[in-house]
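Left out: one protein chain. Kept in place: all the others.
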Amino acid sequence: MRTISLKVNGIVKEVAVEDNELLLNVLREKLGVTSVKAACWRGECGLCTVLLDGIPVKSCMTLAVEADGKEVITAEGLYSDERAKKLMESFVKHGAMQCGFCTPAFVVTSHYVLSKNPDIDGEELKKELNGVICRCGTYYQIYEAVKDAEKYYKKEKV
Amino acid sequence: MTYKNVGKEVPQADSWLKVTGTLKYAFDINFPGTLYAKLVTSKLPHAKIKSIDISEALKVKGVINVATGKDFPYRLGLYLSDRDVLAVDKVRWIGHPVAAVIADSLEAAEEAAEKVKVEYEPLEPVLTVERALEKDAPLIHEKLGEYRVFPGFHPVPGTNIANVFELKHGDVENALKEEDTIIIEETYRLPQISHVTMETQNVLAWWRFDDYVEVWTSIQSPFATRYLMADALKLPVNRIIIHAPPAGGGFGLKAGLGWEPLVALLSKFAGRKPVKLVLSRAEQMTSAPARDGFIAKVKAGFKRDGRFVAYKAEFYLDAGAYADYTINVARTAGYSADGAYDIPNVHVTSYAVYTNKIPTTAMRGFGHPENHWALELTLDRAASVLGIDPVEIRRKNLLKPGESVRATGERVREDEGDPQKVLSVLAQAIDLNHVERASEPWKIRAKGIALLVKAPSQPPNAGASAVVKLNEDGTIDVLTGNGSMGQGTPTSLAILAAEAFGVPLEKIKINQLEMVSTDTNPYTWQTVGSRGLFSDGIALLRAIEDAKNQIKETASRVFKVPVDDVEISEGYAYSKTHPWIRKEIREFAMGYTYPDGTTVGSPVIGRGSYAPILNTFLDANGHGSNTVFHTYGGTGVELEIDLLTGEVKVLRAVQVYDVGKAIDPLLVKGQMDGGFIMGLGSALFEQLKFGEDGKVLNPNLITYYVPHFEDMTASMESYIIETPQKDGPLGARGVGEHVMVAVAPAIANAIFRATGVKINELPITAEKLWKAIKEQKPELIDKALKSFFEEGIKEVEQI
Partner (left out) sequence: MSFTTPYFTLPKFVYFKPKNIEEALGMLKQHKGRAKVMAGGIMLVNLMKERQIFPEYVIDLKNIDELKKINVTENGIEIGSMVTAIELQNSKLIKEKCPALAKAASFMGDRTLQHTVTIGGNISVGMPSTDGLPALMSMDSVLEVRSSEGKRFLPSSELVLGIGRTSLKEDEIITKIIVPNDEKVMGTYLKFINASEVAIATVAVTVHHEKKKLALSVGAIAPRPYYFDNSSLQWNWEGSVAENIKRASDVVYKAVQPMSDAVASAEYRKEMSKILTARALKEVFGGA
């Protein structure tokens, strides 16, 4: 058991973890952060994606101790980011969700993608989002939602 | 009729919770002190359990208890009680839960699960339908005759046949014998596929100290589950409280009865502490049910002019180890085998057959992906033999609303929808006979279509009910039993409520967006079969009518006018004859109170309910009336086949559905597009693969491949047709499942039409198609290779 320090959605948390504990389980079970989901537990579906120091990682494949001293952001933590909020609004407007279980992962991933490159080419965008699975098949709507939100990230850049 | 809310593109009401990840699914619900359960599963497909040694498991620190089948001697099932809670006496498939560990941490539960030792005496496994039906095949359910069976089903004790259903209409044998009848004879197959709901099945249960059992679960059927659990555990129905938060996908997997009885019993077994079971993806794909495997032996007769005169089919559903829900899938595939066509002579026999493989259950489409795979391919094969266009052969044989009679003897209602219009819109959009050149000389461009019709498959008494409450400020709370799993029905119900009450949508709160609880929500049978908007919608409209009548009653006293002079609109109650006499409806919410405190009326609470009262069970010939509405639709595809690899790339998809009335076109289109994607997966990728011992070889999302972002087609067009259903809520009918049914047949038909290559079994993987082309049309590959190596490379040199 060791104590690690995580800044989760803006709040610094000290939490005691075992070396073999996964970031996903610590976030959900110990810190009650259920805005990160999981569906395959082996890095295939992308639903457990969080931003770790700004980089998307799959939290079911990440040891909690690896994240010591780092910042974790999940979808709910993005609500306070004005651009991300517009991105979320675009998801809502385009009906880019059905059951919604994958939606936080798509929000987190597409926020990262647009922050990095708001002029992203359509085919490249599909590739960037290919690591998250939506079984309801809302890919068309998500694509439109993300494309539509590019403008907010461009503004920020200028 | 112009509407204020209906027909507008409205996002799902819980969208903001979804984008922030703060919507609470069953997966997210936990109490401090909850114990964890872990399954121990069978490593053999068919074996007697000689002994189970739990002593080592109990020694693991943190383990509370380990339960085995003997601890829970209950039989479970919806249509057929062929399921045990944990394996009793024998195991029936690799993955069959044999024991369950309860511990205070997941880690301890997982460690202990590995330490449970089970000793088996292997029995001969029955791994194919063919073997299961042989006279000397071992019995998978020796006590089939003792199981509880729902009316209208026919298991055959002493065999591996869990159900047999027969549909007879006209005289098939004679029609097939007629000299001028042209026969198409084929065998079609579908593999077992997995629902892959993103939220795996999970249950939190607490057997309380007052002997109430409270369960939070990811489920489509809280009420059916409550009843079936009570029945199995011999408890009064209201001692069980099922909470169903929104499900992270359902697709039929979460219909009927799931893991709730097991986890509830584990809670009791662990000293009445709350216990949670979450299935891993691997457990979900090996220990929980999949969609049935399917074999169809079809003999179809056509006249030269394209008339479809006879359809003889035998369906065999590989139900796996438990056929509980699948017996109704088999029955449904049987009675709706004639699809959207008027076929005068039909004889279908549909069997659900036990094998020692993963059990099966309902899945989106419920028998229709199965029977339409056979029917819609047969039509294109016939079209090819007869030299008729695929559109024309369908046009000639489509059911005629108000005239035709289905093979079940049901007359096709006049307001059932417009199949001809569906076909016309589809034909125009896809333009079958105009096929562009492929992008490369070694590729072939192809177009194909398929149609479908489907009704909810439900018992004749599948009811629904609704309650509406008017609040002090004029906002309205709506309660139905219809659950939320992404299909969007609760949002559509809210729109219906706003429209019917004549208030803005923002005033409506629909409670099941957070949770359906059996002790607070009104009853509905299940959230399945695309029945929600129709059944719960009608109940809701009746509840609103009731509430409005209560308001009118009070208003008439306050206005001092007759009740039938009071009308409600735009949030006001007013007198029709003296329209200046009006008051906001909120003033009547808790009864109307005069300035002196005198109150007339009382709080407004409307109730409404619905049952498909004219429905019956089907008789021995499969005749009767067991449907409430049918939805017609069709899919068209344009695709490219790479002859060098056998890869199929769908470039363009067209979906056309007659939904009666699109209450929320945004959600209807979402279903059409999403259903296409799921259909695409089943057409090109998905298949549970079995080892020689019946073990699932690909219980993961790497080698069981579901569509990803990059698989979306470049173009997706969805067309909504609105031919109102007179008794539907504002004319609407359901469409949630239908949207995936015609996709695979359209793709197979496109391939056949362009190449002449027959693919009778899904999925159409690159290797399968490549081998089929090599076998059936090797010249196509030879030509492709020639152009690839000669023309193709010459082009390269010129660059």
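All chains are identified by letter, namely A and B, in their written order; residue positions are counted from 1 within each chain.
The working rule: contacts are C-beta pairs under 8 Å (C-beta built on N, C-alpha and C of every residue); 3 or more make two chains touch, one makes a residue touch a chain.
The structure displayed is predicted, hence computed values, not measured ones.
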Partner chains on view for the chain not depicted: A, B
Residue in contact with the excluded chain [from B:206, B:559, B:685 or B:719]: B:685
Residue in contact with the excluded chain [from B:30, B:645 or B:787]: B:645
Candidate in contact with the missing chain, chosen from B:110, B:477 or B:567: B:110
Residues in chain A touching the chain absent from view: 18-22, 25, 40-44, 46, 49, 55-58, 61-63, 65-66, 109, 127-132
For chain B, residues in touch with the removed chain: 41, 106-107, 110, 114, 278, 280-283, 644-645, 647, 684-687, 689, 697-703, 705, 763, 765-767, 770-771, 788-790, 792-794, 796-797, 799
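Following the convention adopted for this analysis, only the chains that are shown with their structure count from here on.
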Interchain centroid distance [CA atoms averaged], chain A/chain B, Å: 30
Partner chain B, residues of chain A touching it in the complex: 25, 28-29, 34-37, 39-42, 44-45, 47, 74-76, 78-79, 88, 91-93, 95, 97-104, 107, 126-127, 129-130, 132-143
Chain A-facing residues of chain B, complex: 9, 11-12, 14-25, 27-28, 30, 106, 196-200, 246-251, 280-281, 485-488, 666-667, 669-670, 673-678, 700-702, 706-712, 716
